[in-house]
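Left out: one protein chain. Kept in place: all the others.
Chain nomenclature is as follows: A, B and C, assigned in order of appearance, with residue numbering initiated at 1 for each chain independently.
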Amino acid sequence: MARVSIPIQIRWSDIDGYGHVNNAAMLTLLEEARIATFWNADLPDGSASPTQTLSGGPTAEHFTLVARQEVEYLAPLPFSQRPVRVDLWVSKVGGASLEVNYEVFSPDDVRCAIAATSIVMVEAATGRPRKLSTEERAALEPLLDTPLEFRRR
Amino acid sequence: MARVSIPIQIRWSDIDGYGHVNNAAMLTLLEEARIATFWNADLPDGSASPTQTLSGGPTAEHFTLVARQEVEYLAPLPFSQRPVRVDLWVSKVGGASLEVNYEVFSPDDVRCAIAATSIVMVEAATGRPRKLSTEERAALEPLLDTPLEFRRR
Amino acid sequence: MARVSIPIQIRWSDIDGYGHVNNAAMLTLLEEARIATFWNADLPDGSASPTQTLSGGPTAEHFTLVARQEVEYLAPLPFSQRPVRVDLWVSKVGGASLEVNYEVFSPDDVRCAIAATSIVMVEAATGRPRKLSTEERAALEPLLDTPLEFRRR
Partner (left out) sequence: MARVSIPIQIRWSDIDGYGHVNNAAMLTLLEEARIATFWNADLPDGSASPTQTLSGGPTAEHFTLVARQEVEYLAPLPFSQRPVRVDLWVSKVGGASLEVNYEVFSPDDVRCAIAATSIVMVEAATGRPRKLSTEERAALEPLLDTPLEFRRR
């Protein structure tokens, strides 16, 4: 229904010798947008917003593994002190996994990258996949939107 | 015909709070394997091996842009002082682009990731794609091998 | 006279296999605090606050080089989605250089690190040091405060 828009700060060290955000650093920007949306590691008041339902971080009982990623780099992203905007949504919910889609916009609103991440829910104690709970499914529903179409696949 | 095997050193800072190589750091390992195979930025004797034909680096007249990446994470890659092995080959050569495929093996020979990168040749002066030369095509030929099949696409 | 307090977001990839912000990543957090205070690379309205006087970034005519750094790690800094607070001030202004001091506080207000950076002003065209201008000195004055005392030197 609705995508969330997450402002993410580029760091000077994300820039490589070509003068743009490095291709691997782009995945770090996506990771930060994902954490801002889904994790709830240590909010000071302990509250969880509807979208902060997938626990994570080093002390969590359940954690999330990245199983697959795909990214198309559409335009070089130069350094800026203004944040990039990562639009993020869920394109699919499976039994023990979900598919996250992203569009990354430069501070000047240039569409720099599109990407998809497959996330698997994992039981920390056993390291094995676990089913998404009814509550988690309900919480993910408002984030559902049409899957990206990748040009180059 | 033949894949090349590149040993790549994991760094302690590649490990994240889950105790494994971070998903974005994995792309940095691929980048280093790619550079070892294709770049010839500053070999002390100026010589180029058959596979070191795509110039790169900050002073090159031509450079290479990463247009797309896809990676499947098959097993967590823990820290080790022994290098990982990145098997690398070319799965396709286009007019101004090529497709690089990789398999990443842990020091204990566990297949940790498979990946593909689409690379576009770019003229540094204009920033526009340029055709692969006959020499470059000839040099890439020995690296041609069957494309990876991704499970989860 | 007054220190500035800069909120800096930790990233998940700043955490290393010990479960805390890596020692080198700490310098990246300081770099981001420094850039937020001193650079004025591309504010959308072109305005410069009194503290944003040292230009920087890839297109600047003048840039700043880090000549020396010293950091004491006082407590491990775990991952948090809440920002750290970097208190930053200028402890000395030289002819072509300045000394920046920092205190880093965890989201739970634990003093995690103290640090100092010596910065040299450089002419981009020649790569040589250049004098701080009268305007730059005037702009740095409000940030002057007592130098840190390092325990372990």
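A few remarks follow.
Here is the rule we use: a contact is a pair of C-beta atoms (placed from the backbone, for glycine too) under 8 Å apart; a residue touches a chain by one contact, two chains touch by 3 or more.
Quick caveat, the model's predicted, so the values are computed rather than measured.
Per the touch definition above, the residue from C:4, C:24 or C:93 contacting the chain not shown is C:24.
Interface residues of chain B facing the missing partner chain: 9, 11-13, 15, 19, 28, 31-32, 35-36, 39-44, 57-58, 78-82, 107. Although one chain is not shown, part of chain A still touches it, namely residues 12-13, 15-17, 19, 22, 24-25, 79. If you put the missing chain back, the residues of chain C touching it would be 17-18, 22-28, 31, 57-58, 63, 65-73, 76, 118, 150, 152-153.
Methods note: only the chains that are shown with their structure count from here on.
Centrality by Cα centroid goes to chain A.
Per-chain Cα centroids separate chain A from chain B by 24 Å. With each centre defined as the average position of its C-alpha atoms, the distance from chain B to chain C rounds to 35 Å.
The set of chain A residues that touch two or more partner chains comprises 28, 31, 57-58.
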